[in-house]
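Here the complex is missing one protein chain, while the rest keep their positions.
Showing chain A:
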Amino acid sequence: MLRVLIWEFGKLMRLRSVQIGLLAALVLPLLWAFAPGLRAQYGLELVSGWQVPALSLLTGMDFLFPFLTAMAAAEVLGSEVSMGTLKSVLLRPSPRSRLLLAKIIVVLVYPFILLAVSLVGSLLAGLPFGLGSFFGGTGLGAGSFAGVGQLSPVGALTELLRAHALAGVVLWPLSALAMLYAVIFLSTTSAALAAVSTLLLMRLLIAFPAIQPFLLTSYLDLYIRPAAVGLGLPLLIIYTVGFSVLALLIFERKDI
């Protein structure tokens, strides 16, 4: 399984959507950190480089990162269908479930790679503002950007890592959903579009208060709402496992 996983990661990094996504994640912080309209948009004056990652994360998680995640997850399977390599692999005496499981693991790791690149890009963009102790907040911890006093570099980094890790988990159900659609449609475009459409439709369902606590879209900002982690995190994991198991079951008897 390890060898299959290494192959899958190698293939992931060659996908065009992944390469474009990682480039965007790296460049976005630079644009935000030096954007002249930053004050007008957020009423924020950057006082430390530790505040740049929050800007990237807040803006990225609004649409860009979910979209890039769905696109990559869909392309992981869709590209193999379009190249014809999926058939070649499935002809071998190897279980279908092993192949798809490797792909699911890879697409679940991808959000963390994307967010790690965004974090690195943000910290690089934050260098001119300094990365020492400062009075204020990272925007991802207590007191948001105003903070609750002086914040040390270790404290700031811990807040950022926790928030980015949570954001990665928030993107999991979307990865799994895009993979499920990729198994159903065997097409990158259809799967990515269906996953994003489902997300947008789910957002509209907040009009039904009774089901709102159980919608995955209610927890897309979990990384800045630590109080909701108790219910949100298990729910996001349940969605991820549910979509993944469904994808595995369908793939087992899917005509290729």
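In the analysis below, a contact is a pair of C-beta atoms (placed from the backbone, for glycine too) under 8 Å apart; a residue touches a chain by one contact, two chains touch by 3 or more; residues count from 1.
In this text, contacts and distances are computed from a predicted model.
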| item | value |
| --- | --- |
| Undisplayed chain, where the name is taken from the UniProt record, one of "Exodeoxyribonuclease 7 large subunit", "Cytochrome c oxidase subunit 1", "Alkylation response protein AidB-like acyl-CoA dehydrogenase" or "ABC transporter ATP-binding protein" | "ABC transporter ATP-binding protein" |
| Options A:43, A:93 or A:230, residue touching the unrepresented chain | A:93 |
| Positions on chain A where the hidden chain makes contact | 3, 7, 11, 14, 83-85, 87-96, 253, 255-256 |
